[in-house]
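One structure follows; several queries about it will come next.
Note that one protein chain of the assembly has been removed; the remaining protein chains are unaltered in position.
Every chain is named by a letter (A, B and C) in the order it is written, and numbering of its residues begins at 1.
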Amino acid sequence: MIAQLAVEIPYWGQSLLRVVGGLVAVLLPAGTIVYLFLFKMMSFMQSRLGPMEAGPFGSMQLFAEVGKWLQKEDIVPENADARIYKIAPIIVLVSTFLLVVVIPFGPDAWFTNFSAGVFYALAIGSVSVIGILVAGWSSANKYSLLGGLRAAGQLIAYELPMVLAVVGVVIQAGSMNLQDIVMAQNTGEIFGWSGIGFPFVLTQFVGFLIFMIAVQAELTQAPFDMPIAESELVSGYMTEYSGFRFLMFFIGEFATAGVFALIASVLFLGGWGIPFSWFGWETIDQVDNWMNIAGPLIMFTKMMVLTGIIMWVRFSYPRFREDQLQRFAWKVLIPLSLANIAVTAIVKVVV
Amino acid sequence: MPKLPGLIKGLGVTMGTLVRTVKDGANTVQYPHAKESPPVRARGVIALREDNCTACMLCARSCPDWCIYIEAHKQLAPPRRAGGKPRQVNHLDRFDIDYALCMYCGICVEVCPFDALFWSPEYEYSEPRIADLLHDKTKLGEWMETVPEAPALEVGAEKKK
Amino acid sequence: MTMLSERQQLSYIASQAADARLNVELETEGMTLNIGPQHPATHGTLRIIARLDGEQVIWAEPSAGYMHRGYEKLTEVRTFPQVTSLINRIDWLGSFANEVPFILAAEKLMEIEAPPRAQHIRTILFELSRIANVGLFLGDLGVQMGAITPVFLAFRDREYVLNLIEGATGGRFHPNFDRIGGLKDDLPQGWIDETRQVMKKLRGFCDEIEDLLFGNEIFQSRTRGIGVIPADVARQYGLSGANLRASGVDWDLRRDQSLPMAWDKVDFKVWTHPDGDSWARCWVRLQEVRESTKIVDQLLDTMPAGPVMAKVPRIIKVPEGEAWVSTENPLGEMGYYVVSKGDLGPFRVKIRSASFNNISITPWVLKGVYVPDIITILASLYFILGDIDR
Partner (left out) sequence: MGPLSESTDTGAEPTALASDTLRESIVDALREAIGDDLLESHLIPNDDLWIRVAVSAWRRTGEALREQGFDYFCFLSAIDWLPSPFGRGEDDPSAEPDEAETESKEMTQGYAGGATRFQMFARVTDLRRHVGVTLKADVDESMVVESWIPVYAGANWHERETHEMFGIGFAGHPDLRNMYLPGDFEGYPMRKDFPLLARMVKPWPGIVDVEPMPVDDDGEEAESS
């Protein structure tokens, strides 16, 4: 994104821009998700209005909440492993920031352009497990411990179907670079017709479903929220956290939801692009500069749709039991995604 | 017709509620701005008509929580008819109801033989200090304004004597 | 115990094995988990001490008493009319239903009977409090399993019922409307029509909950085959209400005893379920709410005219004697054993509350289940803390 700008920006300026961009890319979706879905959609689904007092239609509620959390005391339990206890939420939040790094938002609007971007994203996505596990362990609370262990078991079980679901996309696109995957979808054509490009959700629908289920589990949203499980484990690994450390977990939860939705939209819905045939573009160099502005907005829209679905499911379903979830992951999702890979590979070779 | 999976139906219910809330408004009331009006019979707060009270102590005696405190002294009131003898009446010195103790059973209102106690549906009298929940006879008297008329009865009810 | 289900046997074996591992082989420490007294799933202050091996319960023991208010003792220092305002608060979600058996017992001792119209209204309010109570259970069930929406729907629709109860009695939660010999007052005008409409809404609510929760495959997989209580165990522990009927025992005090109430004048079905698991208990309750709305509708159609109060002396002294009256309350069989010595107040009142017996089975039924199942089983047994501790 920097190279295209008319003015030459020194390195520190570029870094600053990246940091600000990263903060915006993580916090803006998180805030919007919390307000739009957690505050408003959930309330409306339950026949109530949600926060209405702070700002017009309660839109400033989130800032009030953040202010409240920042004021609260940062409590560390007496028997807790204090240093690790304090680091844990940072690990969770940092993993979210690291995740956003590889996501392309436009033809030139990216933070880094890894050639193995998919690989990196999936690897970093599981770093938060460590944060959650140590949070559960170091809290010196039995509920937290159970929650942390559940989270570890669950997140590991769902890494695999997620990775396998993505493999189908990678095979089809022929690249692990996210930018290439976006290009492949937007320049592709369906039986010679390129009106809507070729979003992989059409051919990889099974993969998409599995990916979304795995994301749901990865984010510990209902019906896979056993690590938190308010009614059983009293918020699981977060039980003992308060103040701004709780806030970090909270932001982490919803920011990660947004980031995973971004990844899903990149992998399956054509990412920042709109079908290039509309404008007669064929390669990435031909794409107009304004897509660097429009691209993030398009991404944002797609992300909102996907997180909307994630939240909708969350507000409607009861939760599984831990063993049922493991069974579901290992007996249903993994075989299914393996079959998906096989079919994709065969079709790829044959066609 | 094939049965829809329950998972889809569940999503339908929540989405249906969302649409209904957007269209018809929520079922909740935004409390300080809008208020629900409680039914006429609602037992909110007890009002006292001081003139009717004879300090007969029936309410205080029948209160299960012992939350009514009455003190009175005897004095002479002007005669009912001109030229009659002055009557001796109990003049109320103190009539307190401790709402921190009261359990809103309504027995006192019921036993009162002189129609001095009434239920009012008023409910907004919470206090930051528990001691302020002790309402004295002036405060109880002020509630009289909020006492509604008794509602008409349903078909088939026996007329009140 | 006889007649263990397969699952019970398996989990028993597993718990034995866990014990053995604990003690001999690996010397892994089991973990004692205190669920409660402050815990979102115990809606109140029930504490459950569970010995865990991993997530499996080796044994569990509920510890009640955090809310003991000593009602049996308190009734001894109160007069008969004062007692009703106390016992309202035993099962606070279905409070009108608490008053009825006590008043019936007192009436039995005094050998008076409420006029037909009073019996009718009593039965209607009784069923309304059942709907208010069990309706909330249906929503709460979801929250115990992580579904947050049903509970709001339940609160929404329970509000209509509470408004009805408040409109008639003046008290949302603690009506204190029953009097020895009848009722405090007649219904206000327009109440019957309103009730009909609310019953329609409530049936809609039942359908909604069925779609949202009962039809959900996740919910079914969480409840089916979990916490199975065979019929003879259920009887031994004195389980009652829907818990008993879900074990296949066809027993409903509304139908199976003669009381001066209006249930014998209506046509209703007593739902039972042969499985005895959590699902069965929840399902039976759902059907019961539907059945209750129908009972109320029928009673509204046949409301007799007349007084609502029999002739009773102004100062109530109950003659010497003993009486036992129990009714099919929302939570199960609730009964009062009233001993009177001819005084203003009762000499001794034994309160047989449903939840006390229903929860006493938990050490038996929780053995070998997983931690999340503790919550679902407790939720499906359905208790109100005030009803356990009294």
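Heads up, the rule we're going with is that contacts are C-beta pairs under 8 Å (C-beta built on N, C-alpha and C of every residue); 3 or more make two chains touch, one makes a residue touch a chain.
Please read these numbers as outputs of a predicted model, since none were measured by experiment.
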What are the shown chains that the omitted chain is in contact with? B, C
Give the residue, chosen from C:Gly335, C:Gly368 or C:Gly386, that touches the chain omitted from the document. C:Gly335
Which residue among C:Gly54, C:Gly238 or C:Gly306 touches the omitted chain? C:Gly238
Among C:Trp59, C:Phe173 or C:Trp251, which one touches the chain that has been omitted from the display? C:Trp251
Mind listing the chain C residues that contact the chain we can't see here? 1, 63-65, 68, 70, 72-74, 76-79, 108, 220-221, 224-225, 232-233, 235-239, 248-251, 255-258, 271-275, 277, 279, 283, 321-324, 326, 333, 335, 337, 339, 341, 344-345, 348, 350, 352, 356-357, 360-361, 364, 389
Could I get the residues of chain B that touch the absent chain, sorted low to high? 55, 57, 60-63, 66-78, 86, 88, 90-91, 93
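Please note the rule applied: only the chains that are shown with their structure count from here on.
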What is the chain whose Cα centroid lies farthest from the Cα centroid of chain A? B
Counting in whole Å, what is the centre-to-centre distance of chain A and chain C, each centre being its mean C-alpha position? 44
How far is the middle of chain B from the middle of chain C, if each middle is the mean of its Cα atoms, in Å? 29
Please work out the Cα centroid separation of chain A and chain B, and write it as a whole number of Å. 54
Interface hub residues of chain B, defined as touching at least two other chains: 7, 10, 13-14, 17, 27
Among the residues of chain C, pick out those that touch two or more other chains and give their numbers. 149, 153, 156, 212-213, 216, 218-219
Would you mind writing out the residues of chain B in touch with chain C in their complex? 5-7, 9-10, 12-14, 17, 27, 38-43, 62, 64, 103-107, 110, 119, 151-158
What part of chain B is in contact with chain A in the complex they form? 7, 10-11, 13-15, 17-18, 20-22, 26-28, 30
In the complex of these two chains, what residues of chain C are touching chain A? 31, 33-34, 39-41, 55, 142-149, 152-153, 156, 212-213, 216, 218-219, 221-222, 370-375
